[in-house]
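Missing here: one protein chain of the complex. Every other protein chain is in place.
Order of writing sets the chain letters: A and B. Residues in each chain are counted from 1.
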Amino acid sequence: MTGAREGEPVVSAQGLTKTYGALSAVDHVDLEVGAGDVYGLLGPNGAGKTTFMRMLFGLIRPDSGEISVSGVPVQPEPRRALAEVAGFVEAPRFYPYLSGRKNLELLGRLDGGLRPQRINEVLEVVDLFDRRDSRVREYSYGMVQRLGVAAALMRDPRLLVLDEPTNGLDPAGIRDMRNLIHRLVDTGLTILLSSHHMVEVDEICTRVAIMRRGRLAYDGPITELRAQAGRATRHLDTTDNHVAVEVCRGFAGVEHVQLDGPQIVFDADEATVERLSRELVHAGLGIHRLHAPTSALETLFFRLTEGGTGTPTDEEAAA
Amino acid sequence: MTTTSAATTRTPITTARTTAGAGTVFGVELRKLLGQTRTRVVATVLLVAPWIFILLVLHQDQLPLETLYGRYLKTTGFATPMVVLVTATQWLFPLIAAFISGDIFSSEDNYGTYKTILTRSVSRRAVFWGKVTAALVATVGLVIAIGASALIAGLVAVGDQPFITVGNLEVPSTAHAIGMVAESWLSVLPPLIGFASIAMCVSVLTRNSVLGVVVPVVIGLVFQMYMFLNAWDTVRHALLNWPMNAWRGLLDDPSYAEPFLRGLVVSAIYTAVALTIAYVVFHRRDIQEG
Partner (left out) sequence: MRHLRKVLATTVALGAVVVGASACTPDTTRGRVENDVPATFAHAYALSEQLQGHRPVTPDVTSTECHSSVNTKQDSQPGSWGCDLSYTVDGKKKDVSLLVLIDQLGCYQASNTDNRNAMITDASTGAQLPDPKVGFDGCFDVYDNRTNTSNR
């Protein structure tokens, strides 16, 4: 990074606050992203992730606090601070009446010029080279998303910021985008990635911050979060759920047991579930279904962001 | 997704990144303007219109006597650009200024692309002045091109007979005549820039492409309506439509420049106020959309 000193965090936010009327979009957030981190910023919609990223890019000004990149405050020197930062906030946007290549050419000029060959290179990386001369209005959502990554890579950034890069993509698009991010991670880039999918962050990131209503609910290595997560929420359906509920309640390591309509919901780790299933069979119960709709990390995520039982809604589970 | 390793072949950055200035933004904005089909279509129509106009006039008996220079349309080819100028100053020039400049800021809101350009190596100041310069150059360029097209149309269709001044004197020299036509067209540029600045100001304030075009046109029409009223003359002199007509003094016998010089001041005030408001608002705004 330009002006970066050894050991200095790439991104450093201190007391960062942005309010809109009575709503605190970002509320006194302290956060550090180290060089080489693949940093996940997690939170449900409206948690403040995008507002944080817009402040990082200098698109909106914080009400108080400061955010700096490599020691250079974004305000009042966004150009100097962001010299080697690239990425996009929410869905990337381009001029629909121009081709993908023409869009990248114009953006390259705004970066002070670049080799034409570089445009072809980044279009190859995101698999858009064959569609380079099609107008952006003819691109699918996933293609625009990938063009956003190409536009970011064109700057040869040291820090890549991606705001919910798989949002709105179909399963194939999600797979392609995740593969692309994995390859970028391998290049040693520092990446700040926001998402509301715990699985995505768990798969890619080394550090994670979880935001809830503008505040940080967790900030630390993903390994620590996994250790904290422990038990996942399980859904159980047996031949007699009333008997099964009693078995579960008396079983060591099983917590938060409740009969929820046609199924039993409880929290337990893998080893406990294994022992419990044997016990249920031993009690003469047939097991129709026993599964974890969310991972342990997701359960913790829902607890941290919703302050509830950790049981996701069907919609969240599907996500 | 391709499995090439181009992402891993990142070019080492050996020098600090160059920051793009207003000049670069100017070039980018001009390319964007020319890349829009609607701009090319409207420009083509406006450039062809004087040719159709003079050909229609030549094929009818009546002349538009109520328009200054209308009675000389068949006498000299130099009357064609003058009649086009008289007509255009009433509503076409404000419309052209609004069409090009009223969209140049709000189109970024419309496409959600402010975040795309403001996350590159370019400052807001450079983006603002680059856009302003591009809009003004495009507006002025289009108006000059229409004038040139009308002049060529007149000379081809009617001929290069001596130009006749506003004071009804003949100008035998063709070069002098071309100079006078050019002078009259160039004299409308300051108020044209004033209208373009209002359009840009509205574009920044409303963030809406439709309003950015419509509001300046409505302002121009309100000004024009006041011009027709027998109301306070001094108020009329403070309206942007007034200096649009200052060329009449420059082409009179004897010529007088005071309307043009006062018009310069009026146009400068409109331009300065509109661009100052636009700059302050643009520089301070949060980019939350897109």
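We take it that a contact is a pair of C-beta atoms (placed from the backbone, for glycine too) under 8 Å apart; a residue touches a chain by one contact, two chains touch by 3 or more.
No experiment lies behind these values; they were computed from the predicted model shown.
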{"item": "Partner chains on view for the chain not depicted", "value": "B"}
{"item": "Touch criterion as defined above, residue of B:T80, B:S149, B:S184 or B:N245 at the omitted chain", "value": "B:N245"}
{"item": "Of B:V137, B:V214, B:M227 or B:L264, the residue in touch with the unshown chain", "value": "B:M227"}
{"item": "For chain B, residues in touch with the removed chain", "value": "63, 65-66, 68-69, 71, 74-75, 159, 161, 164, 166-170, 227-230, 232-236, 238, 242, 245, 248-249, 252-253, 256, 258-259, 262, 269, 273, 276-277, 280"}
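Keep this in mind: only the chains that are shown with their structure count from here on.
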{"item": "Centre-of-Cα separation between chain B and chain A, whole angstrom", "value": "47"}
{"item": "Chain A to chain B touching residues, read off their complex", "value": "2, 54, 57-61, 78-79, 82-98, 102, 106-107, 109-113, 118, 121-122, 124-127, 129, 151, 153, 155-156, 176, 179-180, 183-184, 186-187"}
{"item": "Sites on chain B touched by chain A in the complex", "value": "1-2, 4-11, 13, 16-20, 24-25, 27-28, 31-32, 35-37, 111-123, 286-288, 290"}
